[in-house]
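Apart from one protein chain that is not included, each protein chain of the complex appears where it belongs.
Let's look at chain A:
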């Protein structure tokens, strides 16, 4: 199914959660926050939110240097 990830359309498998999406991309979940359809869900919900076709996902890294 088609979703939008960081502004780009991508095809991902059905039945994916936010957590499995991060895992499939090799992204360490402790290094990012995720905006899901313009809301920022709590991290504890990442493995229970099922991604639907057309969803908008932003994966934003923790950046704190100066």
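Methods note: contacts are C-beta pairs under 8 Å (C-beta built on N, C-alpha and C of every residue); 3 or more make two chains touch, one makes a residue touch a chain; residues count from 1.
As a working rule, contacts and distances are computed from a predicted model.
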Listed names "Carbohydrate ABC transporter permease", "Glycine/betaine/sarcosine/D-proline reductase family selenoprotein B", "Adenylyltransferase and sulfurtransferase MOCS3 2" or "Monovalent cation/H+ antiporter subunit A", with the criterion being the UniProt name of the chain not displayed: "Adenylyltransferase and sulfurtransferase MOCS3 2"
Residues of chain A in contact with the chain not shown: 6-7, 28, 30-31, 33, 35, 38-40, 42, 58, 60-66
